[in-house]
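All protein chains but one are shown in place.
This part shows subunit A:
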Amino acid sequence: MRNRPPFGVTIAAIAGLLFLHLPLAFIFLYAFTTEEKSYQFPPPGFTLQWFGVAWNRPDIWAALGLSVRVAAMATGIALILGTLAAAAVARHRFFGREAISLLITLPIALPGIVTGIALRAALNLADIPFSFWTIVIGHATFCIVVVYNNAVARLRRTQGSLIEASMDLGADGFQTFRHVVLPQLGTALFAGGMLAFALSFDEVIVTTFTAGQQQTLPIWMFSELIRPRQRPVTNVVAVMVIAVTLIPILAAYYLTRDAETVGGEGK
């Protein structure tokens, strides 16, 4: 039998959850309000009109398109580089291995603002104009970390003897990677990719430093808040963003969870 937590703890937990999720509820609420200038409580009336308005705004579509393309590209790059880095670090013992591991994971610990300033300075120095690719590079720095961490954890759990067995049976390094390592990595990479996509999709800080005049969806939302016009439209977009980022995060969560239980059964 599980012990019941004390009453006080229950209250604290509920308060904590409310604190975390109540603001989200307000975002939903004001996506439907009839009042467009200010957020008054309770909303004077409810309407679905803002969804239609949002649908017809080309600037939203442009920002959404840019965000999706950036996230897809950054995730793609992260999948390739993160996997390779993980394979190198997990399989080989070499001088400075731990240092390299730390260097790869550092960008996620560094404040985004530092990464942003650093990238901006580097771009200025190299005289590279802002473009789609400068945003992608900024996002790739932390997307790689997510993929790398997932892949390394899975590789560490994969028995080394599987790789040796494959080599023993006549497979060279590439065949071993393709037929043994990659299938083992599959779900870990999928989960890492999903998380990377979600992270990139709603990134603001690094993006501000590397985007120039381009607007990704989060940046668009930020500018809308400062300059209020059809305020509930922002809320509509926020609801969409929540949906778009939540789905991959949930998928990643369930996938890695399942993989863990299956791995546990294996031996």
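FYI, contacts are C-beta pairs under 8 Å (C-beta built on N, C-alpha and C of every residue); 3 or more make two chains touch, one makes a residue touch a chain; residues count from 1.
In the analysis below, contacts and distances are computed from a predicted model.
> Any idea which of "PadR family transcriptional regulator", "Spermidine/putrescine transport system ATP-binding protein", "NADH-quinone oxidoreductase subunit K" or "Rhodanese domain-containing protein" UniProt assigns to the chain that's been left out?
In UniProt, the chain excluded from the picture bears the name "Spermidine/putrescine transport system ATP-binding protein".
> Would you mind spotting which of A:80, A:169 or A:250 touches the chain that isn't drawn?
A:169
> Can you say which of A:79, A:123 or A:180 touches the chain missing from this structure?
A:180
> Please give every residue of subunit A in contact with the chain that is not shown.
159, 161-162, 164-172, 175, 179-180, 183-184, 265-267
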